[in-house]
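Got a structure here, written out as structure tokens. Questions coming.
Heads up, one of the protein chains got dropped from this complex, but the rest are sitting where they should.
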Amino acid sequence: MGVGVQVNQLNAWFGATHAVHEIQMDITANHATAIIGPSGCGKSTFVRCLNRMHETIPNARVEGTVKIGDTHVYGNGTSAVEIRRRVGMVFQKPNPFPTMSVYDNVAAGLKLNGYRSHRDLDEIVERSLRQAALWDEVKDLLKKKSGASLSGGQQQRLCIARALAVEPEVMLMDEPASALDPISTSKIEDLIFELKQNYTIVIVTHNMQQAARVAEFTAFFLSGKLIEFDKTEKIFTNPGDKRTEDYITGRFG
Amino acid sequence: MLKQMNGPLLKPKPQPDSVAPSPEEPSAPVPRRKIEHKSSRFADAAFRYLMLACALSVLAIVVLIVRELILSSSLARHTFGLKFFVTQVWDPVSGDFGALPFIYGTLMSSLLALILAVPLSIGVATFTTELCPLRLRGLLSYLVELLATIPSVIYGLWGMYVLVPILRQYVQPFLAKYFGWTGLFGGYQFGYSMLAAGIILAIMIIPIVTSITREVMSAVPKAQREAVLAIGATRWEMIRVGVLRNARTGIMGAIILGLGRALGETIAVTMLIGNTPQISKSLFAPGYTLASVIANEFSEATGDLYPSALVEIGLALFLITLLVNIVAQLMVWSITRGSAQRATA
Partner (left out) sequence: MIQSKYWWRSLQDKLMVGLATGATLVVLVPLVAIFGYLIYKGIGSLDWNFLTKIPKPVGEVGGGMANAIVGSGVILFIASLIGVPMGIGTGVYLAEFGKKRFGYLVRFTADVLNGVPSIVIGIVAWSLVVVTQKHHSALAGGVALGIMMVPIISRSTEEMLLMVPQSLREAAWGLGISQWRTTLSITLRSASSGIITAVMLSFARVAGETAPLMFTTLGNQFWNFNINHETAALPLQIYTYANSPYDDWHRQAWAGALILIILILISMSLVRMAASRGVFKGGN
């Protein structure tokens, strides 16, 4: 089951550049929240602060608090490794492990966490691939096809399966369909509908129609600040802030 | 290899007026330079053939090498046949020559070098690409490259007067005391031994194995590293699964290239290995390599059979290193897909 995410006065820097300013957000459990905004507005950076990926960049800094359920993501005793297992991430460009088979790709996170028995692995791999709506397409070639030999849309679903296999509570998706064709995109969007029931989804997208289709809540970012955060319906039909309205109607970005 | 930025493009000269005469004025006859075209064609062809000759000369050199090796070793080859490579005796006095001790020596010293060098090289490469702060990276790789500039004879000199005494005084007694049960550390502790040769060879091949490993590790895309981190991996796990695993073919190629280098190394090994044609289980025992016996005995080889046997050893060494280098090339080529790409624009 998914948990909620509370973001409190979050700030992030790349060296001296202040990329994300004073973000205050409560992300509802088991719902999809879309983050929209023009290029360079800090959406990806913000999302990467939620699973502590931002700090892997040299000279990057984060201040503020993020809570996943009851856990302080940046708390003193919290390990980044554990957070990243609980908060899964799917990247813009699919990045399956090319030297591993489909099976091994999905199982990679499990093996790291100590799962050895074939039966356990088989079970979880199948479950994850089913959740990612990829099972039927690969079930016969699980161990024979390499992760990189699938089509773009399949690769992305494989990455989703890989992320799901370690049983996260939150799924972060950074423009997951932007590198894919329309049919694969719609498959991914269908997937998000399914996943919502068990996970909390945060999806970064530059495609407003996608946000409207998929997410119950939408946050509009501009220049590293959170401008407006509300039910998707409200954002797109009756935005409160003029800047939101300008963006939505295409006046910029 | 050093990369150079492209210089500014040549600005084409402005067109002279006579090339495009305006319709109102009577056009002056445009001088045609037919004669110069012809001579340029000749010069072009001559130039091309000259360059071709240079390229062919490389082929010619290798052909010459093979030819000379085969010809000068013919006496020994016909006298001993293939038995040469399995005979253990090396007796110039009686004219009985066998290459087995040298083959053993070459392989053993190179193997020892690899065992010592490869883990260290991968460790250094991992440290410089993944773990060390950015500002140290350049300095560290420069320092490791510096090891590569030291000539073999200096390694040998240092080995003789620094490494060997240390081995004799501290290392060998220590190894014999605690690890003597393995059978690898028995016998007299001369210092000049397979062990000394293996250590110096390891130091000598570390730069090349490290630099290629570093190259292939850096070439692994950032996305792969992030993918591993995102499913909840520790830094080491990220390196293991996301980098080393992706780079393994390249690392294999680096190891084999290092092996090729170790097999052919002559001077440092000759100065440290003890130069005794024997096969012994103990690493403390002196040995002899294919390259060393040539270096030591070629100048004083009398008669016809003796030098011929030495050249046959040279032929054997040539073939072994050729094989290893070809395998290494194939591995490296399979990653980089052959020749460099021509720059566009």
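Which chain is which? They are A and B, in the order written, and residues in each are numbered from 1.
Here is the rule we use: contacts are C-beta pairs under 8 Å (C-beta built on N, C-alpha and C of every residue); 3 or more make two chains touch, one makes a residue touch a chain.
This structure is a prediction, so every number in the text was calculated from the model and none was measured.
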Have a look at B:G98, B:G242, B:G260 or B:G274 and name the one touching the chain we're not showing. B:G260
Candidate in contact with the missing chain, chosen from A:L150, A:V166, A:I188 or A:L226: A:V166
Could you list which residues of chain A touch the chain missing from the display? 79, 81-82, 85, 110, 112-115, 166-167
If the missing chain were put back, which residues of chain B would it touch? 1-10, 12-13, 40-41, 43-44, 46-48, 50-55, 57-59, 61-62, 64-65, 68-69, 71-72, 119-124, 126-128, 131-132, 140, 143-144, 146-147, 149-158, 160-162, 203, 206, 210, 232, 234-237, 239, 260, 263-267, 271, 291, 294-295, 298-299, 310-311, 314, 317-318, 321-322, 324-326, 329, 338-345
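To be clear about the criterion, only the chains that are shown with their structure count from here on.
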In whole angstrom, what separates the CA-based centres of chain A and chain B? 47
What part of chain B is in contact with chain A in the complex they form? 134, 221, 223-224, 226-234, 237, 241-242, 245-246, 248
Quick one: in the complex, what on chain A touches chain B? 51, 53, 56, 58, 81-86, 88-89, 91, 93, 95-99, 108-109, 112-113, 159, 162-163, 165-166
